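Following: one structure in structure tokens, then a few remarks.
All protein chains but one are shown in place.
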Amino acid sequence: MTFPLKRKSVLPLVGGATLLATSLSLVACGGGDQAGGKFDGEVKVGILHSRSGTMAISENTVAEAELMAIDEINAKGGITVDGKKLKIVPVEEDGASDWPTFAEKAKKLIDQDQVAVVFGGWTSASRKAMLPVFEAKDHFLFYPIQYEGQECSKNIFYSGAAPNQQAEPAVDWLLKNKGKDFFLVGSDYVYPRTANTIMKEQLKASGGKVVGEDYLPLGNTEVAPIIAKIKQALPKGGVIVNTLNGDSNVAFFKQMKAAGITPANGYSIMSFSIAEEEIAAIGPEYLEGTFAAWNFFQSLDTPASKEFTKNFKAKYGDKRVTNDPAEAAYMMVYLWAAAAEKANSVDDNKVREALIGVSFDAPEGKVTVMPNHHVEKRVLIGEVQKDGMFKILEDKGFVKPVAWNQFVPETKGYTCDWTQKRPDAGKFKM
Amino acid sequence: MADLVSSRHLRRSLPWLLIVIAALVLPVLLPPFRLNLLGRFLSLGIVALGIDLIWGFTGLLSLGQGIFFALGGYALGMHLQLSALAPGELPEFFGLYGVKALPAFWQPFTSPLFTLLCIWVLPALVAGVLGYLVFRNRIKGVYFSILTQAALLVFFNFFNGQQKLINGTNGLKTDTARLFGELVGSDSMQRNLFWLTVLLVVGAYLLSRWLTRGRFGDALIAIRDDEPRLRFTGYNTTVYKTLVFAVAGAMAGVSGALYTVQSGIVSPQYMAVPFSIEMVIWVAVGGRGTLIGAVLGAVLINYAKSLVSEALPETWLFIQGGLFLLVVTALPDGLVGWWRRGGPGRLASMLGWPPRTATYPQLDLDPAVQAERSELEGGMK
Partner (left out) sequence: MDLLYDTLFNGLAIGSVLVLAALGLAVVFGLMGVINMAHGELMMLGAYTTFVVQNLFKEGPLEALFPVYILIAIPVAFVVSGLAGLLLEKTVIRRLYGRPLETLLATWGVSLILQQFVRSVSSAFAIGLVVAVVLGLFLPRFTPADLWQRRWSPLLGVGTWVVSALVGIVLASALGGVRALDQPWFSARNIDVTAPQWLRGAVDLGALNMPTARLFIIALTALALGGVLWFLQKSVWGMRIRAVTQNRSMSDCLGIPTETVDALTFLVGSGLAGVAGVAVTLLGSVGPNLGGNYIVDCFMVVVLGGVGKLVGTVVAALGIGVLSYIVGSGSLLLVWPAMPPAINELVTFFATTSMAKVLVFALIVVFLQFRPAGLFPQKGRLVEA
């Protein structure tokens, strides 16, 4: 052995390898195209999603949709405020799938970068972590994901579905078409827990029955106990409502199929967190025949929807698919831009007031921001097909969002209206 | 002799001078966001000091310091949730899960005094009990590490799953609560918290130094280097280990509380497995068994992380992983250890500037000899 390196200290080897790997990935994420055109100025907006960690899988798509909307707006000449054409400049931050990091980065975007608005978040926990920051600094956030409701902040706009735009119509549909016995499965965190609380109340009110529920720790892949419970509770088939998030879904569907809990055997499975992208990752053969409720499907047959999907594929690759969160993220950028033009300012307070009532022809149809900071959205129920796309079974049309749930006794009779000048505009008795 | 003494005084007081200057000047110089970051990283320095005590000095690698860190944070978080409320009201999140009455264990946290005690006594107690059980059975080495990790997971899953008791995954927010009539998230309050953090870091450092200097410190090092021998000489090592583990737990609690109010949230994420391992690497990079290295490592690495993740989020894991490897294989004493053991001199000599070699008469420049001498001189006067 005369290899000279053998006798050298380890430092060069390890150090060099690290440096190398680091810089290589530096390359992998570098680049970015410059939009041409003449602008009179710039306006910075924050984009805050997990680009690393567990949630990066889902949040990358959402961030990409936001960047695409920004590029499109810039390509058309940016936003016109006060007679000036402003270019939208995104400032991207990484939430790293860690809720406290979201709070930290939100602070940074507001204080350091002085952005006009922040688009960000995916999990409810990340939104809840950012909420106090935006409230303390009286700034505002656009949040693109369907969520559990029971919140109506002056400082957040929710462009995803409230429960009455996803979970509730889905349960109605299931009750009408599929059966009365429900088993609820979810990941162990706030969205599934709260959504299931709402569904339990709803079922109680409308004659359904909850025969069991279970929660899986995030990332857990051992679902044998849950399957056993489902079999005990629903030996002859029934309705399963699935609010699992992320990795657990794969384990859930693979093992359900093996255990014979399938649509063919009389089980109707409705998922609230599975969109086109997740289907591709799980494999359509495990999901075929199950249901989902969303506000947008890639298969939605409208010109705006087709255009959106076409542009997205052109920008990010032919194999990519669009889905509801991406659409909600895409349209909220447009809503903000429209509101800024309406307010004739990018000042966060003025835009926030101008946003209420703003409309946009989104891929799903014409969406409008309501006084409770949620968006009026189209409700669709679809069935997974062999090719991984949804067949739309029912189109319930546009539904107005309800922030405080009317099935849950604690919030029944409460509403939220930020056009009213009252201190408790976020939650008051109707 | 006089100039030697005075230069030594200068050398000794210089770090303190720097700290005072930093504490006074930085809040003016840095924008609030950066100051807040620095405050948070400094507060992490306290938990790192605790790890240095148990790992650097006693040789116990705990991968579960997140438990104590989060407990301290939760104690303060619960108090802040309650302090903002009118009597009879409940924290908002309870409404979501249909909880009508405040759970019993929340009650005492209305008292600020109890909370202040709880922040460090509770983690110390938990650490003490856990430590006693483990050390009594002479579980050590890798087993100890894995057991603490298991305990961490137990706590993590429990806090994560209990929405109705402590708001589960969401954790407790603190920014919108009020402390002494002022919003916790406000800039002026955060500045006060920064000063408090500086004060407590210095306090924790002095405590650790006091602990490691005397007999107690010698016993800890002896446990690290050869525990059976120490036991055979009649020492009850379990007591020492439990005690130092409890102290480290208390430090983690204080650190967690400070970190919580400066981050605006406490959540089960603080008990995630990777975070607790990261804590260890702060100490390793700074230099274990050096105390000051622990604080330095915590601040440096977290600052680096914050900067890197702003620019290139994808690379952080490579850098972090590389750091683990680099420190363990090439820099086992960390930065401070490398410095103290003549690292810069060796580097200089590689580059062709051989250092002046110390010869025998220079023995009197040895700090230990000097200290002894000054003690003797002091005694004679």
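Going in written order, the chains are labelled A and B, and every chain counts its residues from 1.
In this section, a contact is a pair of C-beta atoms (placed from the backbone, for glycine too) under 8 Å apart; a residue touches a chain by one contact, two chains touch by 3 or more.
Nothing here was measured: the structure is a model prediction, and the numbers come from that model.
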{"item": "Contact with the hidden chain (one of B:111, B:188, B:236 or B:349)", "value": "B:349"}
{"item": "Of B:24, B:117 or B:133, the residue in touch with the unshown chain", "value": "B:133"}
{"item": "Selected residue (touches chain absent from view) among A:74, A:101, A:126 or A:249", "value": "A:249"}
{"item": "From A:285, A:307, A:361 or A:424, residue that would touch the chain that is not displayed", "value": "A:285"}
{"item": "Option touching the unshown chain, where A:75, A:205 or A:258 are the choices", "value": "A:258"}
{"item": "Positions on chain B contacted by the hidden chain, ascending", "value": "55, 61, 133-134, 137-139, 141-143, 145-147, 149-151, 153-154, 157-158, 160-161, 227-228, 273, 277, 280-281, 284, 314-315, 317-318, 320-325, 327-329, 332, 349-352"}
{"item": "Contact set of chain A toward the excluded chain (per top definition)", "value": "4-5, 8-17, 19-21, 23-28, 30-31, 52, 54, 56-57, 60, 188, 214-217, 219-226, 228-229, 231-232, 246-251, 254-255, 257-260, 277, 280-283, 285, 317"}
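To be clear about the criterion, only the chains that are shown with their structure count from here on.
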{"item": "Contact footprint of chain B on chain A as seen in their complex", "value": "9-11, 14-15, 17-19, 21-23, 25-26, 28-29, 51-52, 93-94, 96, 98-101, 103-104, 107-108, 111-112, 123-125, 128-129, 131-133, 135-137, 150, 188-190, 193-194, 197, 215, 217-218, 408-411"}
{"item": "Complex interface listing, chain B residues touching chain A", "value": "31-34, 36-37, 40, 95-98, 157, 160-161, 163, 168-171, 173-176, 183, 185-186, 263-265, 267, 269-270, 272, 306, 309-310, 312-319, 321-323, 325-326, 329-331"}
